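Please see the structure below; I have some questions.
Of the protein chains in this complex, all but one are displayed in their positions.
Letters are used for the chains, namely A and B, taken in the order the chains are written, and counting of residues starts over at 1 for each.
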Amino acid sequence: MRKIISVLLLSIVAVGIYLSVSHIPFGAPKTKVGGHYVEQGMEETGAANMVTSVVVIYRGFDTLGEVTVLFIAAVGLAAVLGIAGQQGFPREPASFVLRNACVVIFPLILLCGTYIFAHGHLTPGGGFQGGVVIASAFVLSYLGGRERRISKRLFGSVESLAGLVFVTTGLIGLAVGGYFLSRILPNGRPYSLLSAGIIPIIYIAIGFKVGSELAGIIDNLIEETK
Amino acid sequence: MILIVSLLVLLMLVGAVAACVFKDLLSAIIAAALVSLIAAVLFYFLQAPDVAMAEAAVGAALTTAIFVVAIRRTNRYEQ
Partner (left out) sequence: MTFLENYVFYVGAFGLVLIGLFTILVKRNLIKAIIGLAILDTGVNLFLISVGYLARGTAPIYTRAEQGAQPMVDPVPQALVLTAIVIGVAVLALALALAIRLYRHYGTLDLRKITEQRW
């Protein structure tokens, strides 16, 4: 009964979707603002990767909101699970191969994540992707059954510091240039690592923030015992 | 090219149906990870390498990890 009603409702939704989407042509230009970003973005921001310049410069305030949502989700998770404090978690010991492979691979994954968010303005990648890669390194280290845990206080400080760097850069821009996240640094030589003004600073801050938040979420979910 | 894309889309939808049908939640989670991975390949075909990178890292690693941790805390089978 429940299934029949659901299928009926979903078929109505599907007809509605078909009627509206069949008027959206695939592969045709639809907005003018995208064209402006693509044509003028290189001169205006100095970043080779247009997605980065949209995320950090043109929609930078929006990104601050998104990072805040991420923070609230992490805080809510810790509150819902009701974690008392540092307590060890019972675990089966990992096998010899897994344990030692984790020791070797863990710093390499961290290095890869750092590369991804430091080169966000030149190549595909950036703070969000690099942060996710760093968090997955911590997943691997928990799978490897490492006894030593990363302290919650360290995660918290890194996260707060990264958020502070983001907001401070924006506020300095407000004081100097007249609007939030205005471009206070020169664009520099294009295609070099130290270019594109404030984009590398913001994206490195986002990388640390996302990485520490997601690793903290994993840590809370794993730690929670009884 | 279009045939490869169509095949991938078909495989992705099959994976989604499998994630819906499986009674064993662990298998359903792996099927959902397959959906995410194929979606990452489709993002690459749609000329969005940034998004493909994020989707691959999130879908294959993080989402699967948190689901596995969650079913370890609860119940593996759907009654």
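Heads up, the rule we're going with is that a contact is a pair of C-beta atoms (placed from the backbone, for glycine too) under 8 Å apart; a residue touches a chain by one contact, two chains touch by 3 or more.
All figures in this text were calculated on a predicted structure; none of them were measured in a lab.
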Residue touching the undisplayed chain, where the options are A:L19, A:V33, A:V104 or A:A175: A:V33
Missing-chain contacts mapped onto chain A: 2-3, 6-7, 9-10, 13-14, 17, 21, 24-31, 33-35, 37-38, 41-42, 48-51, 53-55, 59, 62-63, 66, 69-70, 73-74, 76-77, 80-82, 123-124, 126, 128-129, 131-132, 191, 210, 213-214, 217, 220-221, 224
Touching residues (missing chain, whole complex) on chain B: 2, 5-6, 9, 12-13, 16-17, 19-20, 25, 28-29, 32, 35-36, 39, 42-43, 46-51, 54-55, 58-59, 62-63, 66-67, 70-71, 73-75, 78-79
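The rule is short, and it goes like this: only the chains that are shown with their structure count from here on.
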Rounded Å distance between chain A and chain B, as computed from the means of their C-alpha atoms: 19
Complex contact set, residues of chain B against chain A: 48-50, 52-54, 57-58, 61-62, 65-66, 69-70, 73
Footprint of chain B on chain A - complex, ascending: 49, 51-52, 116, 124-126, 128-129, 132-133, 135-136, 139, 214, 217-218, 221-222, 224
